[in-house]
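Here the complex is missing a single protein chain, while all its other protein chains stay put.
What follows is chain A.
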Amino acid sequence: MNRNQLNIRLMSGNEACAEAALIAGMRFFAGYPITPSTEIAEILSRRLPKVKGVFIQMEDEIASMASVIGASLAGVKSMTATSGPGFSLMQENIGFAIMAEIPCVVVNVQRGGPSTGLPTNPAQGDVMQARWGTHGDHPAIVVAPGTVNQVFEWTIKAFNLSEYYRIPVIMLLDEIVSHINEKVILPDPSSLAIINRKHTTKMPGEYIPYQNNANMVPEFIEFGLGYHYHVTGLSHDESGFPTNTPGIVNKLIRRLNDKIEKHRHQIIKLKTEFVDDADTFIIAYGSTARSAHFVARMNRAKGIKIGFIQPLVLWPFPGKEIADIVKNAKSIIVPEMNLGQLSHEIECACARPVISVNRVDGNMITPEDILERL
């Protein structure tokens, strides 16, 4: 394609997220203002009414998450965007969406924590909260792009994963990825694969809302079409009604988890560079992957055998896949803007210690921070 024909734009991560969500078919956004995610709501408040979509600012993040689930159950692709304190409030209804299998996308632009923490500074302290924030044994899909281009691409993928597996997908951005402005080559929307939830072809009366099937994802039908079915956050049987029969509850909880775990190979994605002959590896995600990639490139130029691994999907955790790549490594370096949340997972998966490079002072991890430990 001629360079003049390319749709090239300078945009921030938050802008790319909003634009990609619209392309993915998102037509309902509910949110509550919170730094550093607010631009996503601001952009969508302008854009959604023009495409017959709905934007609503709710009274808090609890209500935002609830109305997103309501809209999705009524058949509309839905999302919300927030940051740490709001993400904490959303946990209750994220659990509901997991239990009731309602697709939606939740963007968490990470800032310093705990509590109100550092509203305007980046952090990556919500890696474990994104996995385990809501109570009970549950599955999770969490994606963590590191560039504006990746935000664009993975926002669409987040919707696709959410729709396909009927699960809320968490996008872990951070203040840097959200606010940095970069060149983005916008793809032709018609060239993009957009996945929509599988609607049942069964008639009312025949439809069993939570019936298991080959891929462990029940068929969907939106409310309002005469199917008269029941949705609850209580443990339920295949018909959707509450039960505390141990065998049925056991089957439900295992199916919900297996639905993601047994398809992990289709969900996880590692970006790798210089890994084939590497003896030292840097593993980084989100904006930290930018510094990590810079260090890897710089050292390769000097002839040092260093490899770069960026997990774009953090959960399900690509432990086996990472362990396979780094099995002959002399050293593994894991920089992250927290006290070692993913380092610990990598150590477990690889059964060996890693060098954890950490910052929790509201500043990014610089290439120098990594070089010091090389």
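Methods note: contacts are C-beta pairs under 8 Å (C-beta built on N, C-alpha and C of every residue); 3 or more make two chains touch, one makes a residue touch a chain; residues count from 1.
The definition used in the following text is that contacts and distances are computed from a predicted model.
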item	value
The complex's invisible chain, by UniProt name, from "Stage III sporulation protein AF", "Aspartyl/glutamyl-tRNA(Asn/Gln) amidotransferase subunit B", "2-oxoacid:ferredoxin oxidoreductase subunit beta" or "Iron ABC transporter permease"	"2-oxoacid:ferredoxin oxidoreductase subunit beta"
Chain not shown: contacting residue from A:Asn93, A:Gln110, A:Ser178 or A:Ser356	A:Asn93
Listed residues A:Asp60, A:Asp324 or A:Asp361, member touching the removed chain	A:Asp60
Contact partner of the left-out chain, one of A:Ile185, A:Leu234 or A:Leu339	A:Leu234
In chain A, positions touching the absent partner	28, 30, 46, 49-50, 52, 54, 56, 58-60, 62-64, 66-76, 78, 92-93, 96, 222-234, 241-242
